[in-house]
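Complex shown without one protein chain; remaining protein chains in place.
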């Protein structure tokens, strides 16, 4: 007979963490109206309401339905509406039409969240030891999943607000800037040795399958910049004709520049932008962000860059992007700064599987592995990444033309 | 000295009419949430909120700014946001992005409406005789314009709700059906003589420029059906393979059938539709309408038809569509029914200018004339048309593939 | 016993006409290489070789297979390859892929033509009286059909040559211009009375089904220009900003101007066109035609115009396009010139069926009727139209954005 339930402290911690993460999603949505939360500004982005519902659907489908006996689904039709891309779970609402779901209303989605939250907490309460490992693993994955969507809530709504000629701010610009660097000192090049290093997840604690297995890679001697490329740096690239010089660009990148008319990072407003005139904003480059359009801060890390732009900048600067392994090896190097909390950093590494990679079993098999082609790895973490979500081995990934993330770069070069 | 102001009764009537029409727009929006009113389900449709703002913008731009001295615009940026297609008024927000305007909020749009309404009523109050004719003409046009958008509010939101797999109803289905025919008797063919008849607007009262000038046309003897084609009639066309027989279709129509996968009118749900299964609805064809999905009523006029489908049906039935002039000549023929208040009726007349047609002067020049190519004329009026808005000479028009209106048909044949 | 075969002279004449028309197709292709005859420069255009084969397929399929007993098809696979749009004849090679048919070779297509020609002539030789009427009707239709494709051979290859930066000439520019007007005198406005007139085909002789039935229409008094709009006239429209002024354009026309970047008629080369520089051609507008790029001739009728451009020009000129019936009524008016043999003339008439129109029976039912929506009527005939092919009641038709025909305009106005 088991008088002591050794899982109790862990369950307690998990319960607390569950409540925190779930509350944070709602806090992120709080500045937004029901209208704001409903729209989808491009097929790659999703409505806030959809994020709130989809993360809840994940707990219902992956945790509660298989593991909480007697659980009553909130609405069986949500299974179709809020599945994102899990083929094993059957057909789903087409991604480009997520913005058409005015129903369920935001209030109903809040009800859905409460219904699922109650059931999860009840499950935690009554879970026996036998089920504990399974429940903990799924719940942890579900929370990591929700944190990823918390970043998307911010980047997706920012894109939607950017599409509005009124350029409304997500948050009032009062108060201090979030976590921006205070200054952009000259770049120091940190020399890094070659040799065999271990990469991938090692420490205890959660990681995604794409960070495994930990393995050895061979690096060559190189140098890495101690800080990120700043808006001031990038403005020099623009002023030097960077967007007009094909020799700086990858072929697909140059095609994108011409087809999309890129002239600056995604949310930069040129001094003659008519939207600024109607706002009475002073002349000069402006950058649109969570606080609306504000004068360009030269020392702030440049963001909302595609990989193509990051690579062209590096070429212009006579440098290159680091590989994801160089980045990982340097993450705790003396003197290195701005590794996380500012922008995701494009690397010169395609998103390929690690040697020996196997996806998770079950539904989660579709979580990462099936996207391992045609994308580039980003490392670090941004101002929109929830506190504590990333780590040195974390592999974010996006297609090379994606521009709506808080994505920037750090330079490297061969030695 | 003019002690009696002869315009008073007219002004009184106009004021009352203004208040009625403006209130009716809000009444149409009342069953909809802020989310519902914000979305745009296809480029051809507009959000409810946009309709509410655009009709208001029309009064502000065409009436108040030029004619109400001292008028303060509500928000100068709305000029860009809520212009629909008036090139003379400068650039405008792209039509396909109307659904991205979560701001201004619906509450701000209501404020905008109140602001403009007050100014219009004040202008009516103080207008001198000299200005009266101008004001009355513009105000009348603005109200007719708003009534046209009232119909679009219904047809556009119906399309949006149709795109939602939950198939939500605009209105609760309780209560009697709107104005549907009670039965579909056998068709009587009303013989109509040939000869010269006058068409176009004649009576006193408002009309659009495209109904003028009144002129003579030459008809040939023909017969016209005394009633509309019903859902029951159309179900026979489907059952007879109408959507699989190219010989019944115009070439562009057959291309549309194949490219779009048409198998029935736009909002018909086949008995095996998965959306019905999830709703527990009984088998059989269902038709989605303002009251949600309901069993097909054989006697109800068929609606949500493209011109292509109307023409294919007529071919199948060994008949043809009436010309717009045959329709107009027959509008008060003894025995004819369902001429208005059910569905707009596709005619076999392209939307060409009348001989001698000149568009209105000023901004209103862009109202009708510039659309006179590539469209077909519809006559009559639908259950979504505001009471009193149409008349016998009224020319509605849509491209031949448009299916989201309350559009159906009546048969004719040569004698 | 029938000693006298009254059809002999008619048969003789038909045989001769058959040989003439068939030879003319080959003559039109003669200046072109096998490569030239193989390509398709846009989905709307077809390769020369395809025209040569398709017109032959028509005789094989509609005349020989049903009516020449014992006829051996040349190659059964051609039935699929060279059907154009006849749904009743089964599936066919997709139109946009006609340019991929390097096989059969042009030599094989010539063999195909000879094979069918021999069989047709043999059929004519042996046809009995009973079959004569049928054979004559089909053969006549086939020859008219081939003449229509003769015009397309020229307009389609011209488009293909235009797509080549070398701007090769279809014919050497030596010799006199084809049938161009020698001068562009001031426009005389010919006053035309209103009243009932008969339109449609009346005279004995061949006509297409879309010209029937002959019927009365009611005209209003108007005036029609005695000549076509010339290149010199149109250059003034351009110089006056015609392509930059939305108020002159139909809505769809203005959208086309912006989407396609139209700045002049389709084959006009602006003085700064880089293709001219590489050819050492003198500065000034050039017009590309069957003789290559040549200096703009101010007196020549403007061609390669869309309906949208024709309508915008008329608006700019304070006039309008004639209706197709005004054109037909004026075709032999005293003083009128350039009615045929220069350019097809856009009218302000949509391509609708005549009252009482019934398509031909059998396969030919698909010939004209199924295209009667979304197109505009052109009247007259062009320098590319075979001699004797058109007549006053002839109805040509194209979509309003089509620009690769010899299509221009004549002005009209209300009186």
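Order of writing sets the labels: A, B and C. Residues in every chain begin at 1.
Just so it is clear, a contact is a pair of C-beta atoms (placed from the backbone, for glycine too) under 8 Å apart; a residue touches a chain by one contact, two chains touch by 3 or more.
Remember, it's a predicted structure, so these values are computed and weren't measured experimentally.
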> Among the chains in view, which touch the chain not shown?
Replying inline: A, C
>> With the missing chain put back, one of C:106, C:139 or C:336 would touch it. Which one?
In response: C:106
>> Out of A:12, A:131 or A:216, which residue would touch the omitted chain in the full complex?
In response: A:216
> Which residue numbers on chain A touch the omitted chain?
Replying inline: 85, 87-88, 196, 215-218, 220, 246-247, 249-254, 307-308, 311, 323, 348-353, 355-356, 365-366, 370-374, 376, 400, 414
>> Across the whole complex, list the residues on chain C that are touched by the chain not included here.
In response: 33-39, 41, 76-77, 80-81, 93, 97, 99-106, 160, 163-166, 168, 278
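We adopt the following convention: only the chains that are shown with their structure count from here on.
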> How many angstrom lie between the CA centroids of chain B and chain C, rounded to a whole number?
Replying inline: 38
> Could you state the distance in Å from the CA-based centre of chain A to that of chain B?
Replying inline: 45
> How big is the gap, in whole Å, between where the Cα atoms of chain A centre and where those of chain C centre?
Replying inline: 59
> On chain C, where are the residues touching two or more other chains?
Replying inline: none
